[in-house]
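All protein chains of the complex are present and in place, except for one that has been dropped.
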Amino acid sequence: MPVISYIQAVTQALREEMQRDKDVFVLGEDVGVRGGVFRATDGLYEEFGEARVIDTPLAESAIAGVGIGAAMYGKRPVAEMQFADFIMPAVNQIISEAAKIRYRSNNDFYCPITIRAPYGGGVHGALYHSQSVEAIFASVPGLKIVMPSTPYDVKGLLKAAIRDDDPVLFFEHKRAYRLIKGEVPEEDYTLPIGKADVKREGEDITVITYGLSVHFALQAAEKLEKDGISAHILDLRTVYPLDKDAIIEAASKTGKVLLITEDNKEGSIMSEVAAIISEHCLFDLDAPIKRLAGPDVPAMPYSPPMEKYFMINPDKVEKAMRELAEF
Amino acid sequence: MPVISYIQAVTQALREEMQRDKDVFVLGEDVGVRGGVFRATDGLYEEFGEARVIDTPLAESAIAGVGIGAAMYGKRPVAEMQFADFIMPAVNQIISEAAKIRYRSNNDFYCPITIRAPYGGGVHGALYHSQSVEAIFASVPGLKIVMPSTPYDVKGLLKAAIRDDDPVLFFEHKRAYRLIKGEVPEEDYTLPIGKADVKREGEDITVITYGLSVHFALQAAEKLEKDGISAHILDLRTVYPLDKDAIIEAASKTGKVLLITEDNKEGSIMSEVAAIISEHCLFDLDAPIKRLAGPDVPAMPYSPPMEKYFMINPDKVEKAMRELAEF
Amino acid sequence: MAEKRHEKLGLSDQDVLDMFETMLLARKIDERMWLLNRAGKIPFVISCQGQEAAQIGAAFALDREKDWVAPYYRDLGIVLAFGMTAKDIMLSGFAKAEDPNSGGRQMPGHFGQRENRILTGSSPVTTQVPHAVGVALAGKMDGEDIVTYASFGEGSSNQGDFHEAANFAGVHKLPVILMCENNKYAISVPVSKQLACEKVSDRAIGYGMPGYTVDGNDPLAVYEVCKEAADRGRRGEGPTLVETVSYRLTPHSSDDDDRAYRSREEVEEAKKKDSIITFAAYLKENGVMSDEKEQEIQERIKKLVDEATEYAENADYAAPESAMNYVYGE
Partner (left out) sequence: MAEKRHEKLGLSDQDVLDMFETMLLARKIDERMWLLNRAGKIPFVISCQGQEAAQIGAAFALDREKDWVAPYYRDLGIVLAFGMTAKDIMLSGFAKAEDPNSGGRQMPGHFGQRENRILTGSSPVTTQVPHAVGVALAGKMDGEDIVTYASFGEGSSNQGDFHEAANFAGVHKLPVILMCENNKYAISVPVSKQLACEKVSDRAIGYGMPGYTVDGNDPLAVYEVCKEAADRGRRGEGPTLVETVSYRLTPHSSDDDDRAYRSREEVEEAKKKDSIITFAAYLKENGVMSDEKEQEIQERIKKLVDEATEYAENADYAAPESAMNYVYGE
């Protein structure tokens, strides 16, 4: 199987879906001639032309809103928000419109739009090019939020998102774009939205996380293994609505749970994960549910020492995993 | 002490703060001549004139954004969103701007704006006039979110919000506006933002909630008392950032915790409350942390049977409290 | 005998009679809703009264067999012209299961019906404008000959979504009619506090499209500009902004009391220009409608509205637990 990067998996999924279904089209800022500021849509303009790879005016609410209109008509738009931080002007269209179209019309209309956006820190992006924004949407029924960690998952889940009949927010970790590589089948496949994935089987502690932190946890698990500590790692993949069964199973398995997110701690995805565990498998726990997260400050600063202070990294993850194992 | 309604407490707080400080002003849709669609700003236009009680154009991002500019200059704007549901177009201004102004300027600027909005259901308001929107903002450091339950708390907390040097979202339960009455001192007082309040002391079970549900819980507690079950009721009052100490204390006290919100369950304020408890006082618990919340559907439907099905009410609360007591 | 105005526009006598009948149907349904509300039978009404001429003028300028509309909450005339029935509307007023708009999930005035190409709408104003642009974009991609219509109030034309959608349509030369139904108030706020421009249509040039302001009480005037706008769209020349000026004859909604912010004289003055009266007069003056014909139409409509009301009142609510359905595709 070819080894490709996380961002190549994005491009591959887009290209294949556009080839497969003429109703799939891409719209966003700089996605056309430029191929996206991260080059996620590289080559699509050349292959599919400007009618299906649309450089929009600089206006996120219109990108979402026009996409929603096209989706109601029967298209499968894939809208790009240049950075997840810039999804904010589109919140009304996403929360008031996309999420509620099926419900409010009593199933008469539906809205198969995918909204892609690079999120996450560690790239000297400062306050507004580093944020994790998933928690803002993770209380809105009608939406699905996918945040893959590997190229394999990217391809399978992005294809599933595009084919999904409901709106999907698809957040890609921008630091993973070129850093993370992995085997990806050339053939067509999809992965189920709404299902978490065990990335490592283990017996002593359970780590539940998503995105780039999955890799930090896997690295740390290797080290811990040498000291006889076996870590079970669950990758949420879909962070809303959560895969409750998988969470309950993973937490119950070891009774010691560490939840990791790069987002600010209070009100993060991990709050809901903790709530699910404490509602369903409290008596299986041998330790308090521990959360490792960004500090509760607005966002990652630009200066390298402060950015490092904020950002989750392999050392912080390893330390937290050891502490939990020793509890 | 005079007994006034929840909405009268809003108006009183606004009037007194405007009398006290000439930098306080009100802006929003229909807040002037009409005195607000709920009449929360009744009489202010007459008393303070159109320069300080501003009927704005119909544009929430401008209401927030212009308010933020005035706040950076040194004013204390109180912006009204006509319904909490219509805060969505202003999310970018609130999350990207208001919340981050102090932090990003390294304390050079700050943003003392208060944004008031009526939220909540049970008024035949259907999908877009019934929502609880607090969870959308409750992962954004830099914001404070206040949701009072009684006229006394409304007055003290709204005054505190207006005097606070940081942005405060102040959500008022619209069903409580005329339904809930209580004693409110005529004199000036403030209550601390960030502090939860024990609304009832009890020994057997702990209920943690906020807003209208506080009253449902208090009513149920009276009934349970007759059956020898004593309920401890904590009113969060500030739902972000949460009062961790008060939550830990209340949960530890009885070891049986019921969390109630009118919002959809997944990703609600109660997720974080559960996470705090399971992180800090897991071993004090005698029962799983139970959550009673709205179902995970987009919002409350209009037709009365469906609205009732969705909405938290005294019966649902009582039932959940009894179940927990019997655990 | 000189050619009549409607004939000059290519409208037959039957066409204008149909227009009148649809206007009147909208008015009568609306009036009935208020009665039902005041009798405590339905919780909420939001009216089209005063805007029927604008709506019907626009609807008849569209191809009601293939064009798509993104109406706003006052557009009762639009949705009736696009195929919704009095019964459908009453089912929505009573929030019953058979309501085709939402199965009783949304308030009245929140229209939507795929079958008739009426996009589902919400309460936050102006969000429908980019949707109409998106449908036009999709139609263009597929090479379909469709025009889309989105309407909104003059207050709502201040929302960012209006600006962003209009610009998108302008840049991509999409066949969209952006129709601002200027009824002089946004709830209590008069147009002078909403807008600094003289006309909402002054905004068109900023999006590279033509803008027209027409008398919203004159269905033929509205028809004329909307027809031209639809033709432009079909010719691939892009969008048009149309402003129809009329007056909101009722309070904002059944929850409002407009005496707090406007004089009774002002309202009475506006009623003199009520299109239901003035258009009937035009039809009579031009020998299109006799008194008997009018009587017949009135009776037909009354019967329709009565039957619709009765049916809807007796219809079932959706089951409480059906509130759980259709969050996602099943």
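Side notes on the structure shown:
Going in written order, the chains are labelled A, B and C, and every chain counts its residues from 1.
What we mean here is this: contacts are C-beta pairs under 8 Å (C-beta built on N, C-alpha and C of every residue); 3 or more make two chains touch, one makes a residue touch a chain.
The shown structure was predicted, so the numbers you read here are calculated from the model rather than taken from an experiment.
The hidden chain, counted over the whole complex, makes contact with A, B, C. Check C:L195, C:V214 or C:A230 against the missing chain and you find that the one touching it is C:L195. Screening B:D165, B:E183 or B:E326 against the full complex identifies B:D165 as the residue touching the chain left out.
Within the full complex, the residue among A:R34, A:R178 or A:K319 touching the omitted chain is A:R34. Although one chain is not drawn, its touching partners on chain C can still be listed: residues 158-164, 167, 170-171, 173, 193-198, 202-203, 205-209, 238.
Counting the whole complex, the residues of chain A in touch with the unshown chain are 29-30, 32-35, 37, 55, 57-59, 61-62, 85-86, 88-89, 124-129, 295-298, 301-306, 308-310.
Contact residues of chain B toward the unshown chain are 25, 51-52, 54, 56-57, 59, 61-62, 64-75, 77, 89, 92-93, 96-97, 100-110, 141-142, 144, 164-166.
Going forward, only the chains that are shown with their structure count from here on.
Remark: chain B and chain C have CA centroids separated by 37 Å (rounded to whole angstrom). Chain A and chain C have Cα centroids separated by 41 Å.
Residue positions 61, 85, 88-89, 127-128, 296-298 of chain B are each in touch with at least two other chains.
Contacts with at least two other chains are made by residues 102-103, 105-106, 110, 122, 124, 160-161, 327 of chain C.
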